[in-house]
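Of the protein chains in this complex, all but one are displayed in their positions.
What follows is chain A.
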Amino acid sequence: MIGGLFIYNHKGEVLISRVYRDDIGRNAVDAFRVNVIHARQQVRSPVTNIARTSFFHIKRSNIWLAAVTKQNVNAAMVFEFLLKMVEVMQSYFGKITEENVKNNFVLIYEILDEILDFGYPQNTDTGILKTFITQQGVKSQSKEETSQITSQVTGQIGWRREGIKYRRNELFLDVLESVNLLMSPQGQVLSAHVAGRIVMKSYLSGMPECKFGINDKVLMDTRGRSNMDESSSRTGATSGKSSIAIDDCQFHQCVKLSKFETEHSISFIPPDGEFELMKYRTTKDISLPFRVIPLVREVGRSKMEVKVVVKSNFKPSLLAQKVEVRIPTPLNTSGVQVICMKGRAKYKASENAIVWKIKRMGGMKECQLSAEIELLNTSDKKKWTRPPISMNFEVPFAPSGFKVRYLKVFEPKLNYSDHDVIKWVRYIGRSGHYETRC
């Protein structure tokens, strides 16, 4: 298991050093600094073995987090733990910076003591941790309070405490999708997938049991009959395809996986506040919101002509926002003239790219940009490799066709019913790696 955990600043100075196992000595701290942080060459792997000691590291802004071990540990778990550690620290004191780490080092030691025992990760749920590890110092707790804490830390529903009360029971569902695309210059889709997340904010009293319905093909086929009325009325309104094929989905630990496997139903008792209920991935029938058509022509050695057409491909009534097209330019660019019909385009020398921003763009529209790029003569034999043109945008629909069909809340012990809960659903499609080669 994990033998020790170190946090360094960008210079390689140790900010936090917590050793869990005897086989990790002080020299391990230095070994990582010398061989990884101060290494001449860029790190080629997140796992490094130095003198039979293995180091796992991640980096957030300027801060290095490294877990050390001499054993054959579960590598995926170590990285998941480091990421979780970052999440916990962020929820306590915001951004991970040298200043923040130094300011909170006592707190970090306390957290590390709690969430890692002899190198074995323990309960890392921030909600629960915050009930008994606080920055204000521990108030002397009553017997009931402490036993409540311990039962939560170890409990079956470790992500929710009992006795939550809201005057208004309300929940928000955000369907957040990121569309990823790699397209050839000829307009052929090389790969495309949607990575979706469902983020839920729940403000519900008691221990509510929730059932969640989506338009996944598999779920609809098996559960379809019982909910026929509901689904037909909804899909009638939204039109388009009624169900989608989800390649794979993953759930927050509150979702009862065995039930999902056997009954194809998504049921859970949600944590209080915001959490990520589900992640999913689709690759079929994605409606790509934009298409980029590049045309690059090299005119001699000192000039290049670029023409880029962007077409929006969704209902005209909808508006895309924060549209940005990034057209890479060669390193030896000396000057750029840009003309675009819509939005603003600028050559940014520091980023080696023309950045074209369009604040809003309706569906089924077309915009064009043309640019002349002047090049310096260089003796460099190596060809410029032409990185792909990338795009950023935000659209108010789910490009995968994902739909929330229902979310029902049951709380048998308290006197509110499903109808009393105010529910909000929002769909946002964003660009992931949305790239067109040119």
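Remarks
Criterion: contacts are C-beta pairs under 8 Å (C-beta built on N, C-alpha and C of every residue); 3 or more make two chains touch, one makes a residue touch a chain; residues count from 1.
Keep in mind that, in the parts below, contacts and distances are computed from a predicted model.
The chain absent from the displayed complex carries the UniProt protein name "AP complex subunit beta", chosen from "Sec1 family domain-containing protein 1", "Aminotransferase class V domain-containing protein", "Aldehyde dehydrogenase" or "AP complex subunit beta". Residue-wise, the contact with the chain that is not shown comes from A:E435, picked out of A:E177, A:E411 or A:E435. When the omitted chain is restored, the residue from A:E110, A:E324 or A:D418 that touches it is A:E110.
Residue positions on chain A in contact with the hidden chain: 1, 13-17, 19-23, 26, 29, 42, 44-47, 49, 52, 54, 56, 58, 69-77, 79-83, 99, 102-106, 109-110, 113, 117-118, 120-125, 132, 137-138, 140-141, 143, 146-147, 149-151, 153-156, 158, 182, 184, 190-191, 193, 195, 247-253, 256-258, 260-261, 276, 279, 281, 381-383, 385-388, 390, 433, 435, 437, in rising order.
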